[in-house]
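Here the complex is missing a single protein chain, while all its other protein chains stay put.
Moving on, here comes chain A:
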Amino acid sequence: MLTRPMLTIYAARDLTIEAATSASGSGRTYGTKLINSPAKAASPKEIRRFLSSRHDRDILDGLRRVVSLLDQPIIILTVAQMMSRGVDCSEYFADVVKNVASPTLEIKKLVYIYLLTYAESEPDLSLLSINTIQKALTDQNQVVRAMAIRVMSGIKVPVISQIVALGIKRCAADMSPYVRKAAALAIPKCYRLDPSTLPVLVDYVSTLLGDKSYYVIGAAVMAWWEVCPDRIDLVHPHYRGLCKLLIDIDEWGQLALLRLLTVYARKNFPKVRTKSVKKRKTTSGTKGFYSDEESGDENVVESIDPDLKLLLDCCPPLLQSRNSAVILAVARVYYHLAPPIYLPKVAAPLLSLLRAPEDIQSIALTNIVFIALSYPSVFAPHATHFLVSAIDPPQIWKLKIEALTLVYPYASKDIQSLILNELSYYAGGYDKEMVREAVKAVGRCAQNNPEQSQRCLKLLMQHINSPDQTLVAECLTVIRHIIQQHPARHKKTVVRLAKALDTATNSAARASIIWLVGEFSGVDNGDNVAADVLRILAKNFADEAEGAKLQILLLAAKIYAHYLNRTQGGLADLTASEDESPEDTHPIPVLFNYISRLARYDVSYDIRDRARMYMSLLSTPKSSQLATLILLAPKPVPFAPSPSAAVREGLTVGSSAMMIGKDEFIRGYVSLPDWVSEADATSSKVRDPVVQDSGGYEEVRAVDRPKPQAAPVRAPVSAAPESAASVAKGKEANGKTLDEWLEEEEEEEEEESDEDDDKDEEGEESSEYETDSEEEEEEEETDDDDVKESTKMLPS
């Protein structure tokens, strides 16, 4: 009995393969594949014949063909194949649809698939099938019932909306959760079919949200999102039940529900207040918000709504989900709703997503970096997850490097040095882009953690002689940024850079270094290396490249301007006549004159022009104020933010909008609602399923939650620990070699660092600001008072 029908099948297949072969002659690329595949091609006539056959098998066969057919007008495939290909198969509509009443489930299913695709184009004919489908709603088989409601709601013929709504009503009360789920999923379709059915649909949604079966809830929440996402009130009575069901429902339902609960929480609970008990120890090393929090929870008292706490407490098991989207959705809940102490829980699960395929990895990393922007310390213990592997594609390693720099200030000393070594390794790679990113990252490490900036500088200094121009240029830019941030700390670095001029050959690098030396030509009241550097550079001025020459000229001008300021400031009355005398024997004017004369006869007109400008500017004491403004204006301190910060700030964790960035638009993105104010927060009573006084609601206190990132504290300015010796040494700027200078500076720095330590005990956070303002003070002392107003001027 078994063999005979099999034989006929094979015979039919042979025939159809033949047909396919003949058809493929006119076909494009598909011909060959068809011959190999067991797909049965047939002529439209043949398909019709199949569809009208009395035998189920033939109908099924024909239907399989119809369902596939789409997309390829040239080759006629089975209908099933045609549909999947995008071929228009509407010509078979009548033939297919008359099989809708077939008792055979498989046939029914294929007819349904067909109906869903083509009902729109043949509304009248589809109506004929409605009756049969409606009957199927009362079938004994739950699968048939569920399928019927799914298809009925999917037929895009607005006339039937009332029937569909009725069908949903019936199915929403079905015994089988499987059918109720299908009914819930039908609600959005019905709504799109005819928006006027909304009132009844909202009722159904409300009923289904209270369903006891984990099977239904997910679909009900999805329907809520599609139909009435503003009706938060529908959720109130079910809120606690939903939180408890969270763990049981399937992963897609969890996603929808987590979205719902996030919005719900924002709209109904006031922002969690963190009240930090001011129990500062007298020696409190105010390391910022985090150290407080991690050292002892008793320091932080949170008044958190018990219902919100319920949600937060129901989430942790979801962090063990195999679905990466669920893990990220929990991270969103914690990031946007919970006080920061909850966040460390999500760190390891988020990092576990890095085990996933590359596509998921890159999205997970983007979100990790986003969270790390606000809470870097959360990921600090896991820093080694972010080490770049040789096979990481650019979008991954960029994010990893960013993550490394973000966690850097919070990592242990060992990890910090590991991170710097890693970045230095990446900076030596062949990929120019990676080199650039790595060097920039070192710069960010330095700016985020000024204590370590010496090390970062050291790393960068190693690269300034590299033959790789990209690397050198990036390094010097970053070095300049670091030095500009804390000029007082890096006097020695400038000396070292100046020393590097002996060996550096790259003209751009030389130019950058000379500019930096120029910026430091005014420190210590002129008692610095600048003039000495100029003396050495003057020897080989003719051999320098144009860029370097320009900078040498500028350096000479700056040094001379400083010199003039000093001499005129101190000896204004006495030297008034002396200044007029052409013969000044001090080395600085001599050097300036020498260089500007050389420059006046240079081949480059730019250099000649500038030389003239500087000479005339500095020739008369009257214009020396103007010269100070132009040449010695303090430069704005550069700050390099983390690359993701600007693009993604304020977006929601785990959204597409965050992936594409703030500047792009995607339909339907709504940022999370703001926290409801305490006055508008709903009473917890609305969430009581049965009316009873819970009394659990607690008034929360209004104490500002500290900003996630440690707020910079401006400490009172204390006088800079200046080495008295260096000031006393006076103006003998020219008698020493660079090496001598370096040694001296080192000694000074040791003393300085001792002093720094003392300060650290008072407050590490504030030390960087102290140096800043101390530098400002110095500037003011050294330079003319007008300098203050000239801050906006561009670097000369």
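Please note the rule applied: a contact is a pair of C-beta atoms (placed from the backbone, for glycine too) under 8 Å apart; a residue touches a chain by one contact, two chains touch by 3 or more; residues count from 1.
Just so we're on the same page, contacts and distances are computed from a predicted model.
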item	value
Chain left out of the displayed complex - its UniProt protein name, from "Trafficking protein particle complex 10", "ER membrane protein complex subunit 3", "tRNA (adenine(58)-N(1))-methyltransferase non-catalytic subunit TRM6" or "MHD domain-containing protein"	"MHD domain-containing protein"
Full-complex contact with the absent chain, from A:328, A:494 or A:640	A:328
Selected residue (touches chain absent from view) among A:226, A:527 or A:678	A:226
Options A:244, A:355, A:586 or A:662, residue touching the unrepresented chain	A:355
Contacting the left-out chain in the complete assembly, out of A:135, A:244 or A:458	A:458
